[in-house]
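Missing here: one protein chain of the complex. Every other protein chain is in place.
Up next, chain A:
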């Protein structure tokens, strides 16, 4: 848990722009195919969703608002009756396998007892109801997914632990450890095929790529949280090892460890070929397996993305911070040869991200560049001032600032795209660089073959 001292952490005022965490319904309803997301909130929430999600809203999405009216706020109406009416309507129209209630700022402030009402209604209407409080009072953007997955973790079936010579009491919890793992803790024969569960919502094609990466090292993935369908949720319990694929899932990690007694593998996140390799290596080390062919594979990927790296090498980048992917992406970009001035981040869980942070530190040392300052809860106004001084080649920022910064001659990349693009696993390293280099390529003239990079096929 020791963080190298050279990484500088700061905390600012928290006056920054980000998406409201309820935006997680946008990707989660697509991921969990038989779900329905009901956001219990006001017109403000609804208006945000319909504007942020753009055209998705026209495609009969499986999410809706339970819009609170004055009667609900002043408790003239009975919450349970109102929610029952709405949930019955949803059940009739769509018949989902699960309804996920998203609590918002308003339900927090009026103290609507969603967790209390849900089990009662669940019984009455016969559809599971999961409650996640993804509100702007407590969380930022991608942390919404964290709250949903943490709530979902309670619904996963129990893992029946078949005792071997050790017995459940003797299995030690894996510490989030950045150093080499103490291998003697683990006995290979005790690890059955089905005890690695990955958590984090990824498009199914990316999930199967990671499955494949892991399978190559003969560590098959037994399940994902979330799964494609609600009734396919993985079994959890003592003896199950879990590993996160996204940096913003600290609540889920905590829930899995404390409530479901799973063992957390603290690894860097599989973003970029370097991250993916470190991630696999860490998993292998837990299962006491010697990874094979990882170095060749990583080198191959680096070779494949050389054309992109030429464009960004030596250029500087500034992360304003809004989605918690910043540390991992910055680490990857530093390895690509970029200089990172500042990593803004909404919230920094130093325990959950420990492995990633130390990997960042090592990458900086290896690349011989000073480590960037990490600014938690940044202040956008001050950041813009700093940017005027530093004049970075690229700012990774939200939409609110993108056009104004472009008008001030700072190239920008819209940060939200990283949440929707496929960035995990070795083979998607190209996609990250495709995004990062786009504003730089737009000007042209970097390398002779850079014009039609997006059309080049992967030579693998």
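Convention: contacts are C-beta pairs under 8 Å (C-beta built on N, C-alpha and C of every residue); 3 or more make two chains touch, one makes a residue touch a chain; residues count from 1.
Throughout what follows, contacts and distances are computed from a predicted model.
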| query | Which name from "3-methyl-2-oxobutanoate dehydrogenase (2-methylpropanoyl-transferring)", "Probable cytosolic iron-sulfur protein assembly protein CIAO1 homolog", "Light-independent protochlorophyllide reductase subunit B" or "NADH-ubiquinone oxidoreductase chain 3" does UniProt give the chain that's left off? | reply | "Light-independent protochlorophyllide reductase subunit B"
| remark: Contacting the left-out chain: of A:66, A:283, A:374 or A:435, that is A:66
| said: For a quick check of understanding: of A:29, A:141, A:248 or A:269, which residue touches the chain that isn't displayed? | reply: A:141
| message | Tell me which of A:26, A:312 or A:402 is the one touching the absent chain. | response | A:402
| Candidates A:42, A:250 or A:328 - the one touching the absent chain | A:42
| query | In the complete complex, which positions of chain A touch the hidden chain? | reply | 14-15, 17-23, 40, 42-44, 46-48, 50-52, 55, 57-58, 60-61, 64-70, 72-73, 77, 79, 82-83, 85-86, 89-90, 93-94, 105-106, 108-110, 135-141, 381, 384, 398-404, 407
